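All protein chains of the complex are present and in place, except for one that has been dropped.
Up next is chain A:
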Amino acid sequence: MKVAVTGTGITKFGELWDKSFANLAEEAAGRAVVESTVEPQKIDAVFCANMLSGNLSGQNHLGALITSILNINSPAYTIEAACASGGVAANLAYQAILSGSIKNALIIGVEKMTDYSTAEVATGLMGAAAEDERDAALTFPGLYAIMANAHMEKYKTTKKHMAAVAVKNHRHGSLNENAQYQNLITIEKVLESAPVATPLNLFDCSPITDGAAAIILSAVEDSSKKVTIAASSVATDKVGLAKRKSITELLATKIASQNAYQMAGISEGDVDVAEVHDCFTIAEILAMEDLGFCKKGDGGKFVSSGITEIGAKKPTNTSGGLKACGHPVGATGIKQIIEITKQLKGEAGKRQVKGAKIGLTHNVGGSGATAAIHILRI
């Protein structure tokens, strides 16, 4: 028995003022059910990934909210692991299917963020950090800025290296009709944008986004021509940066990815296409190093070399990543799995990576306290 992605559904990502949380959930879940051959009544469990609904809108109890929309009575669970909620929800569903207790699971990530002020969202997101970080007046851009500053000092990484990530992800986003930003930008534009938390400028940061993404995972006997989960792995680390061994790497990413490579029986060199967690440009540089795509400290030069472009050796964030596709927090991890599924099935249109057989998703929670890795293959 293998676990396959048998349905995917995604909404447009962006400032969707005419759509409510329920509208977004219904659209994504509905599309996943239609694409799949699984009848709604055959969905044995629903896993809803979300971080901020209770905090921003006062709406909790999201599992049952989703089953209400689908008009089914299956067990339903809400999963919160900050920005890694989607990846962690998929991991939980995968394990439930492997246990044999369920056959089909709907995993949906939904986030409605743009109804609220930047300060409200920034404060809400800081719920993923440590108490002493909130008292130190830190923000999420601030936490990644601290890592960026340390990386620049230790490895001579530059603001230009970081800007190259944003430029590349906007180029990829311009090929994705669901992306929040489909415009091209230049290195100069990133460097000239307003500072948010030095050394990070506005164009180094992923945006505040509304959106939903849903997949159906199913137990299958015949996995031919199906995209299957070859590995699903989650690891954690200290919530606060100051308590970690190093602030120039994400240990959780290293542990989760090493475990995933082992589970799938592959090495990092076998990955044909990857969706990584570029909440800030420095995060994609750290990801390249911690996933083993390049040597520790070489991430800046690696991303600037063009090797992570579509058409090059290591195409990364073909969806546009969090930077250009947008970052509706709970939906991001599921969107990544959808993007890789489309790539492996050859359905990625203008941004198709030719002949991709193995893909990886990397979803991070907080400043790196949770990392969820999925390896998919066809």
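Operating definition for what follows: contacts are C-beta pairs under 8 Å (C-beta built on N, C-alpha and C of every residue); 3 or more make two chains touch, one makes a residue touch a chain; residues count from 1.
Methods note: contacts and distances are computed from a predicted model.
Per its UniProt record, the hidden chain corresponds to "ChsH2 C-terminal OB-fold domain-containing protein" from the list "Phosphonate ABC transporter permease protein phnE2 (TC 3.A.1.9.1)", "STAS domain-containing protein", "ChsH2 C-terminal OB-fold domain-containing protein" or "Cytochrome (Ubi)quinol oxidase subunit III".
In the complete complex, the hidden chain is touched by one of A:His61, A:Arg134, A:Lys160 or A:Lys357, namely A:Arg134. Considering A:Ala90, A:Ile146, A:Ala264 or A:Ile310, the position touching the chain not shown turns out to be A:Ile146 (whole complex). Touch with the chain that is not drawn comes from one residue among A:Met1, A:Leu184 or A:Ala242, which is A:Ala242.
In the full complex, chain A makes contact with the omitted chain through residues 118-120, 122-123, 126, 130, 132-139, 141-142, 145-147, 149-150, 153, 194-200, 240-243, 247.
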